[in-house]
Structure formats: C-alpha cells, structure tokens
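The structure appears below as structure tokens.
In this view, the complex is presented without one of its protein chains, the others remaining in place.
Every chain is named by a letter (A and B) in the order it is written, and numbering of its residues begins at 1.
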Amino acid sequence: MVSRVSRSLALASVFALAVGLGACGSGSSDEGNGDDGVVTINYWGFAPKSTTADKYKEAFEASHPNIKVNFRVVEITDYPATLRPGLQSDDGPDVLPLAAGGAIAGAFLFEDAVEDLTPLAKATLGDDFADQFGGGYIEQLTVNGKLLASPFVGVTAQYFWYNKDLFDKYSLVPPTNYDEMKKVCDTFAANDVQCFVGGFGGDLPFGGELARTIANSIEPGYWEDAIKGKVSWESPVITETVDVLRKMQADGIIAEDAIAIQQYPEANNIFQSQQAAMIQMGSWYAQYDPKDVSAEAQEAAGVTDPQVFTQLTMPAPDLSGHGNIPTTLGEVDWGVAISKRSQHKAEAEEFVKWLTMTEEGQQFGCSVLEGVPTLKNVEPDWPNLNLSNPELQEANIRQIIEDSLTTTETRNRWIGPETAEAILQLVQGALTTNTPAADLAAAAQSAAKPLDGAADS
Amino acid sequence: MFEIRSRISRVILQVMITVLVLPFVVPLVVMVQVSFSGAGWGNYKAVTEVPFFLYFFRNSGLIALGVIAISYALTMMGAYGFSKLRIRGREFFFWMIMGALTLPEVVLIAPLFPTFSKLGLYDTFWAVIIPVSALQVPFTLLLTRTFVDGIPNDLLEAARIDGCGSIRTFWNVIIPLSRPMAAAIIVLVFINAWNAYLLPLAFLQNAEHEVVTQLPQYFRSQYSDDQTKQLAGAVLTALPEVIAYIGLQKFFERGMAAGAIK
Partner (left out) sequence: MNAQRHQSRSSELVGLAKVPARPSRVQLAPHGYLWIFPAFALCVGVIYYCVGYSVYISTLSWDGLSSYQQDVGLENYQKLFADPLFWSSLWHTVVFFVVVFTLQTLLGIVFAAILHSKVKLAVIYKVLIFLPVVIAPAIMAPVHRNVLSKDGALNSILSSLGLGDFTRSWLADTSTSLWAIIGVQIWSSAGVAFILFFAAMSQVDLETLEAARIDGAGNVRTLLYIVMPEVKGTVIALAVLNAMAALRLFDFPYLLTRGGPVYSSEFPGVFIYREYAAAHAGYSSAASVVLLVIALGASVLMTMRHRRSLRAEQGR
C-alpha cells in the first residue's frame, strides 16, 4: 500500500510534466508567425474591458485578415510588475495603452520604451494631425517632441453626477454652493438617502479630485499650478481646502467611511443601487447611461430588480463660498503606444492607425460612452445608444463632448508618482487626523515633485 | 486528543469549537451572500461563460501538479538529508535556503523575465512552475524537517540493521511516517500554486494558457468592478482546493503512521 501511493505520486508527476510540456508546446505561439503568414500582435493593458475589446478585435481582424490581436487585461496596479519587464524584452507587448499622467501609467513614464508615433500620425492624417484631435490631446501625450501614444478616448472631469429621479422625488435641484448642498443633504438624510458618496481609499485619486474641486472654487487654477511646481502647496488656498474637507465631513456630506471604501466597487455600487444621490465622476461615467449597462451595474451592486433611472451631470458646486464655479478638467484619458521592442511594428502600426485614427476605431471608444472621442468630427452613434433617458442624457453627453473641446486645465497630465502620493496623504490627513492644516500643507510641499517641463507648460 | 469523560465535557467542547469557528464563518457568509445577490445564479452562469473557462481550471491544475511534484520530491529528500544525515555546515546550507522565503513575488519578475525569454520558456507553464516551486520549497522544507526530526532514530537504526541503505530507509521509513505532514504541505502547496496570481500574469501570454486567478479580470475594468460575479468565480475557484483538502484528511489520522511500519 505504501509503495502504491508513492508509485501513483510518481506516475502523477510524470504525467503532469508530460502534459504540461505538451500543453506548452502546442499553445505557445510566440507572436505566432504561423504557417499562413498570420501575425499576432499582443496588446497588454488596463483598458478597454474584455467585452469591449472582443468587439473591436473582431472588427479589426475582419478588415485585416493577416493580423490577429491577442488582448490581455493587465490592471494598472500590475503595470509596474509586468509591463516594465515586458517592455524590456522581446516577449513583451506590441501595443499598450498609456494615460496622460498619473502615478503609474502616465505616458511620460514610458518615454524610453515606446516608439515615436509622429511619422504614423503624419502619414495617416497629414501634417496638421494635431489639430484633428481635440482638446490638446496630442500635446498631452508628447514628451520631448516625441508622440508617445495616439489618443483614443478623452476625459472630462470634476462633474458631480446626480440621480435625477431621487432629486425629483424630494423636489430638489442640483446645488451650486455649500449652503444649497447642505440643505439638499439634510433633506436626503431625513429620507434615509445618502447625499454624496465618495470612495477615497485605495489607489485612485478621487479624494484628490474633490480637494481640487474645492481649491478651484477658492482660487481657480491654483491646484494645477501647485502640481506643476509654479506655486507652493503651503498656502492659504490649500489650508482652506483642508478646512472645507473637514467641514464637509463634520456636516456628514463626506461619510466617515470615505477613506475606508474605494470608488470602485463600493461607492459606485452605492450610487448605482440608488442609495446615494450624488457622486463625483468624470465623463467616463456616461457609460452607465445606457439601459443595459445600468441594469448590469445595478445587479453588480446586488440589486435583484434593476430600475431605470436617470443620471446626469451638474457642474461641481462652489464649496468654499468664494463664488468661483470650479472649472471642468479635460485631457486625453488614454492612447495606444507601440513598444520599441515589438517584433511586429508594421502590424502594430496598422492596429494603432485603425483604432485611433479612423472613425471606425474611434466609434468603439465613444459609442460605449467610456470616454469622449478624441478625433474631432467623430460622434457617438446616437440612435443606437439605448439611453435610460434619451432626451436628457443625449443633451448631457453632447455637453460633455463640447466641454472636452474647451477645457483649459488638465487632470493627471502633470501628476507624477510623488505628487500623487502627496495629494493622497493630504486628503487622508484632512479626513482622518487632527493634524493642523498648515502642517498637512507643508508635508505635501515637501513630498510633491513636479515633473520635468511642468514649469514651462 | 481530549478524552471525553462525560456528556457535559462533550457539550462544552462542541460549544467551544462552535464559538471559536464563528468569526471565521462570518466573512465567508458575506462572500456567498454577495455572490448570490443581484443576478443570483446568473452570476455563476456568467462565470462559466467566460471564454476558455475550463482551460483556466486545467491550466491551474497542471501548474499545481507540477509544483506539487517538484516541491514534494525536493522537500522530502531535503528534509531527510537535513534531519537525519551527516552534512558539514548543515545549518549554513539550511539558512541559505530559508533566505529564499523572504523575497516578495514582485521582486522576482524583473530578473526572471529576460532569463525565461532567452531560454524560450516564456509563455510556458515552466516559467510559472519553477519560480513557484522555488518559493514553496523553503517553507515546506522547514516544516517537514521539523516533522522528520520527530521520527525516532531507532526506527532508522532498525532499518539499517535490517540492511537498508539510505535510499531504502528513505523510501520505507521516512516517506510513510511523514504522511501527515506531507498531506499538510501538499494541501498548502496546492493552494499557493492554485492561487498564484502575479507570476502567471507576468509569464503567461495566450488566453489558452491563463489560470483561474485571471477570472476576476473579466468582471473588472478601469471603471467597473462587479463583485457579485467575482465572488461567484471565487467560490467556484475554491471548490477544487476544498475537495483536495477534504480528500487528504485521511492522511492526518493518528495511528496510520505507526501501523505502516513493516
């Protein structure tokens, strides 16, 4: 009996090794320069999600029969561990999405590892290609004269999205300043509805977004200048921002749990399940406008019987009382880059060209409403959007797209890892400690680090 | 272990263990609750409809088998060597192996990536099996060595007197007597291999090679995070591990060890 166990173990291991080896041999295509001249390019990235990717993969492969796209989801948090080694080897990705800025996937972090796409853009769209893209997108993805990624979708941010049905139910209108906000929240609280939900924990910068909203109502543009290093974080603007944040928390507008939850999934679920009336999100949130996506989101939030409700944006209120409506931010959300070490650059270029520089490709981004189209003259497929409230929401989305063409302040373009951390600590310090605001501001000043070229921009 | 002398002792023990187990159950209950909320069974259906769903289980299984085979073999041999055999500088070698326990996974990827790439192992299961095993062995070796220490040397003496060389002693004395601990480490290694996330993410490329830990990816994106389906996936993913655990329970029974000596 003893030896039988050992023998079966030995057999099992031999079998495993054999099968494992076999499995590897058959499947591993190694960028499949297959028998029939079909080239496979590898796309590793945080966006789009796999269901959307399947659609554009199908469309691309239909019109490009010799190229296959192998799409892999790699979340932003896994970028450092996987993408960086991958980009330094021949076995890494051919194409990848890059963001305008931010701590991890900002294009400027990848300057050395990706190709300059200027020649491709010029060849496809002409010498004035930069003007064909909206809102400064090309500029935002250009570092040292090199176009690091081709813009795919843009983002506008700082809106407060609100649940119109809930507002209508209690005869409320979107607030434009702190007092109105407080009144709205009191009404909701009396009716057991959470007024405002925000998830400031985790990696995403939503706490910082709210702080910026407040700062921009105190002195427009100050926050961006601080990020760029043109002005100091140690300033009354910042200390007042901290005070307002604390006041919002004391008044129950910011929940005690805010630092403990994340925007996704918690805050998003709370809003989509109609337990909260307002949430601060950007243009990407329009993806929940269509009926089916909204129903899916409600189910994901645990609602067994999804309802149709109307979500719309309102401009962020002036929370500091200085009388300035915070400006909408806008920048490219992400674009597609080509790795310098790609073994199939020609095919990769075909893909980038198709996705980002043609209307067909752009439709895949803007028609799921995950972002605003980056090519001017491209519009979402209005008749087929299946919106929860077509009249109001179509107008809303048109407004968002219009905003994207007129914004003057970027969102993450100039935020590098150190500055992102500094902002995060500022917000956490404001909401979970009693540290004097001046100290928090000082800490932010010493931790933040402006990016190269920021001061001149 | 405890002798149950009276009805009351039995009840007390039962109550005690129930109370102690409750905190462990609460998050599990929440997890299952969430996995059934929203679309209910539809969540589970959605999970099974992920492309290559069955491949994930197959791949994870293959990797786990490979890791278990290598870890078990190397651990038993190493534990026998460190515990019962003569080695000059034994502790030094042992500590060197223990040092491998200290590295977080993320530190392994950057140096191993180009190596595997050059060796042509990229996108093969070996690229996952080798580092995962290397991370398991120090921990299993530590535990098994301790366990083998507890095997009375007289048994080894007896085997030697009976004419067994070190190999036969290993096969006929050490291996059978180590079954309880071997079962424990097989379960733990299986779990670690089954739950491996970062190494497969880094070293496996094609969708057909993906493993179960990639399942949540299909229900998450930059702007969405569907807990109901991810947790349904987690329940399904956990099933093989629980089955393995229950299946190996019989090796933990007391007395098996003693009775197995010829």
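What we mean here is this: contacts are C-beta pairs under 8 Å (C-beta built on N, C-alpha and C of every residue); 3 or more make two chains touch, one makes a residue touch a chain.
The structure presented is a predicted model; accordingly, all values stated were derived computationally and were not measured.
**Q** One chain isn't shown here. Among B:147, B:203 or B:218, which residue touches it?
**A** Per the contact definition at the top, the residue touching the missing chain is B:147.
**Q** Return the single residue from A:61, A:186 or A:257 that touches the missing chain.
**A** A:257
**Q** Could you tell me which of B:43, B:75, B:206 or B:222 touches the chain that is not displayed?
**A** Checking the options B:43, B:75, B:206 or B:222, the one contacting the hidden chain is B:75.
**Q** Which parts of chain A are in contact with the chain that was left out?
**A** 77, 79-81, 84, 87-88, 103-104, 109-113, 201-203, 255-262, 265-266, 417-418, 421, 424-425, 428-429, 431-433
**Q** For chain B, enumerate the residues touching the unshown chain of the complex.
**A** On the side of chain B, residues 1-4, 10, 13-14, 16-18, 20-21, 23-28, 30-31, 34, 70, 73-75, 77-78, 80-82, 84-87, 90-91, 93-104, 106-108, 110-112, 115, 130-131, 133-135, 137-139, 141-143, 146-147, 149-150, 152-162, 165-166, 170, 180-181, 183-184, 187-188, 191, 195, 197, 213, 216, 225, 227, 230-231, 234, 238, 241-242, 245-246, 249, 252-258, 261-262 touch the unshown chain.
Following the convention adopted for this analysis, only the chains that are shown with their structure count from here on.
**Q** From the mean C-alpha coordinate of chain A to that of chain B, what's the distance rounded to whole Å?
**A** 37
**Q** Can you list the chain A residues touching chain B in their complex?
**A** Where chain A meets chain B, its residues are 1-3, 6, 9, 12-13, 15-17, 19-21, 23-24, 27-30, 42, 46-50, 70, 72-76, 78, 80-82, 84-86, 88-91, 264-265, 268-269, 284-285, 287, 296-304, 370.
**Q** Going by the contact rule at the top, pick out the chain B residues touching chain A in the complex.
**A** Going by the criterion above, the answer is residues 34, 37-40, 42, 59, 62-63, 65-66, 68-70, 72-73, 106, 109-110, 113-114, 117, 122-126, 129, 171-172, 175-176, 198, 201-202, 205-209, 214, 217-229, 260.
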